[in-house]
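For reference, the structure discussed in these notes is given below.
One protein chain is absent from this view; the other protein chains keep their places.
We just call them A, B and C in the order they show up, numbering each chain from 1.
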């Protein structure tokens, strides 16, 4: 699990006074970026060096409790599936102040090459991600 | 079904050249707003006159094919469930030029009152929405 | 002048109940896109066919009166300067219901080529834009 901390800005909220529902997908992305960086597979490098991209094919969010302006939240990110040509991240957004779970969700990503064709996850990336999560080899 | 047309702007895209994954939830919201307006239950009025709000409790998006800058897309919105204190919308985002299905998804909404307590959907709203969808009474 | 109509969504607002200040730049972009389309110089085509881009070098916004959720607003867009290698757009955002001026602003854009070097505005584009605004030749 990799933790990423975010401070909620006005621009993230809506007129109900809480974080707008789409913006949790931005928080998930920040969590995913930091997860990959921590695993030694910074996404910018994965794109540039391995020539693959991980476009999202599915996203799911369950909203338990709202985050509010200036809340300090922590996005907890895990990889829960590493398949031949796809991977799945799971996320929990927790308010730091009281450790309350606010939002849960997951995203599923394909692995595609520069011609936007599905392709195998590069061996090196799989190794780094398995090491990061202690997933069975 | 209510159709809402949207023109993709630069601000909706990301550096992959396609609409950023979170922004489809903005498109879904536009579709939802127009659905309610068409049914005679404009959300602004529902909030102000009935004293209820419909916060989202779950969102799901399946990404089939990317929308690109300046694409003209149509959001097709339906209500597929009307329960005592919740409702469910389904969405299809279609590119107008070739009628290609780009994205599908749904959102589930609670009905809460001004004290943020769960409450029954107002009878009048249920009537308007059932009429709109020809859902069985 | 080219008019573009926009319906304010929840996702555009912030917890003050009004459109978040950054989002008027999204509205300006929508106005700019429709301006260019109306002039026969759709920006997507300008990029693809002329090989030039118009990155923004300056943006200015003056906030007079807030737009609110579900407001129907009109973005009025004009070109007020066409120089050798830059152009300037001016915008007014007006609430349709009462014709109240909400926001004014402008953006200045450079003209760059595919190598991101400053370059002259293509003759054909200048012609189309001058015709659109009846600017002196």
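Rule of thumb we're sticking to: a contact is a pair of C-beta atoms (placed from the backbone, for glycine too) under 8 Å apart; a residue touches a chain by one contact, two chains touch by 3 or more.
Every value quoted in this text rests on a predicted model; they were computed, and no experiment measured them.
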item	value
Contact set of the excluded chain (shown chains only)	A, B, C
Identified contact with the non-displayed chain, of C:3, C:25 or C:128	C:25
Sole contact to the chain not displayed, among B:13, B:33, B:77 or B:107	B:13
Touch criterion as defined above, residue of C:61, C:82 or C:128 at the omitted chain	C:61
Absent-chain interface as seen on chain C, which is shown	16, 18, 21-23, 25-26, 29, 53, 55-63, 66, 107
Residues belonging to chain B that touch the chain removed from view	10-11, 13-18, 20, 22, 68-69
Touch residues of chain A, complete complex, unshown partner	7, 9-11, 25-26, 29-30, 33-34, 42-44, 69-70
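Throughout what follows, only the chains that are shown with their structure count from here on.
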item	value
Chain pair whose interface holds the most contacting C-beta pairs	A-B
Distance from chain C to chain A - Cα centre to Cα centre, in angstrom	34
Centroid spacing, where centroids are CA-atom means, of chain B and chain C in whole angstrom	28
In chain A, residues with contacts to at least two other chains	16, 18, 22
